[in-house]
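The complex appears here without one of its protein chains, the remainder shown in place.
What follows is chain A.
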Amino acid sequence: MFPTPTITHWLTLSALLFSIGLYGIFTRRNAVGVLLSIEMTLNSAILNILIFNRFVASDEVDGQVLVLFIIAAAAAEAVVALAIFVSFYRHRHTLDVTQANHICDQGNSTS
């Protein structure tokens, strides 16, 4: 009924997931929402690397090792971003990225 998925099908799926995440990054107003979209784009990048590892260089494991590094970097990024968000929320009592125009303590007015 459906065609057997080739590499183009797989890559199209991954690109579609990436563009949905890109739309989320542009339209989200809550900072944690932006981070959710970023995690989704990271996930589609992982999928892309694995697709190329399977279809182009299937006797190597370099793609899988690379994906392990990406997942570790994503974990580090999530930790630091969430610490910044918690600190930011404590100072400003909001996480709206359109209000985030300075990071130091001076000038508490939300212009």
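The rule we apply is simple: contacts are C-beta pairs under 8 Å (C-beta built on N, C-alpha and C of every residue); 3 or more make two chains touch, one makes a residue touch a chain; residues count from 1.
Here is the rule we use: contacts and distances are computed from a predicted model.
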item: Listed names "NADH-quinone oxidoreductase subunit J", "Branched-chain amino acid ABC transporter permease", "Biopolymer transport protein ExbD" or "Glycerone kinase", with the criterion being the UniProt name of the chain not displayed; value: "NADH-quinone oxidoreductase subunit J"
item: On chain A, residues whose C-beta touches the chain left out of the figure; value: 2, 4-13, 15-30, 32-33, 35-37, 39-40, 43-44, 46-47, 50-51, 53-56, 58-59, 61-62, 64-65, 67-69, 71-80, 82-87, 89-90, 93, 95-96
